[in-house]
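Left out: one protein chain. Kept in place: all the others.
Up next is chain A:
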């Protein structure tokens, strides 16, 4: 039997370890190049999705999906003794795919530089994995293996799904409470059948931190919108206090070789690319990200002149928006929620837009108005149906970028000073960036 895979693919490990137990003869297809071989017509004819691992039997049958392949090359012991045990094996395979898999990817991939680091999903992934480990612990406190009293495919598959976690991100302190899982993991790891397949495994001593450089390299190689990503990354960096990226581990190998990725990982890495409605408009010379960075990091005395210096009036426009129904505004905090809610609904607009919205006055006597900047000369809200919820509640006035009046207004709103037309004092401001 021929197994198509790139090296050190944990999904292929399932079948390879199972074959060690059953004695099934599984050879790894020689000269397989990920991204090339699996794109060829002859490969796609056999495996229409072009995913690996993929198995070709001696009598010319084809099997995709790692669990199915592993099941096929297993023996009776690995599949489970009774009907119920077989179902239990299946239960753990699904557990590995649904409970461990996605969270493991969210935690490990940023560490390997496949995807952008995100603090929120990082924390959530850590919690999710802890929950899965608790589940495993509950079983393994009372039992040596996951199903029955023998090693089964369940052990092999769950083990492989934990490999990258235990190697790259789950440090000793994190693993410590799950003593039964550790005991079991060690046992599976040290079975001769596993050792014949999984080489070079070392337990994580210290969580591998996200390395923007590695990520950038990876994106340059594989990411479709590499440039866009980089920009986004800069933006993120400025928002989040820098993680300890400075101290890069020397022993750490350079970016994972390209072949390490399979389709699923690539799909994850490439994040859903929803089209940016601003793409249809010319880019111009004004760099929104640069301006936002200056605005966040520098004093207004610097950032506002910077804005006028760099502003590209041909491709960008400045707008004044005023809330139409100030008489309905009551509590200040509710009005602020109105603004932030609008910002949230306009999330996809952020990349190419900037705004400072201010609330003037106090409870039961206030107004909302703001100065907006975006790409293009028209009201940007027409570009996407997602953006049309709030804008009709505002009066929009396009400002002449060259006039002194505009300069004054921009300065006032960007620096959160002054009063509204009715003389109400500035109360609170919100920045859309």
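Just so we're on the same page, a contact is a pair of C-beta atoms (placed from the backbone, for glycine too) under 8 Å apart; a residue touches a chain by one contact, two chains touch by 3 or more; residues count from 1.
In this section, contacts and distances are computed from a predicted model.
A.B. asks: Given the choices "tRNA (adenine(58)-N(1))-methyltransferase non-catalytic subunit TRM6", "Phagocyte signaling-impaired protein", "ATP synthase subunit epsilon, mitochondrial" or "GST C-terminal domain-containing protein", state the protein name listed in UniProt for the chain not shown.
C.D. replies: From the choices "tRNA (adenine(58)-N(1))-methyltransferase non-catalytic subunit TRM6", "Phagocyte signaling-impaired protein", "ATP synthase subunit epsilon, mitochondrial" or "GST C-terminal domain-containing protein", the unshown chain carries the UniProt name "GST C-terminal domain-containing protein".
A.B. asks: May I ask which residue of A:62, A:179 or A:308 touches the chain that does not appear here?
C.D. replies: A:179
A.B. asks: Any idea which of A:40, A:143 or A:337 touches the chain not displayed?
C.D. replies: Spelled out, the listed residue whose C-beta touches the missing chain is A:143.
A.B. asks: Hey, which chain A residues sit against the chain that's not shown?
C.D. replies: Counting only chain A, the missing chain is touched by 141-145, 148-149, 179-180, 182-184, 186-187, 190-191.
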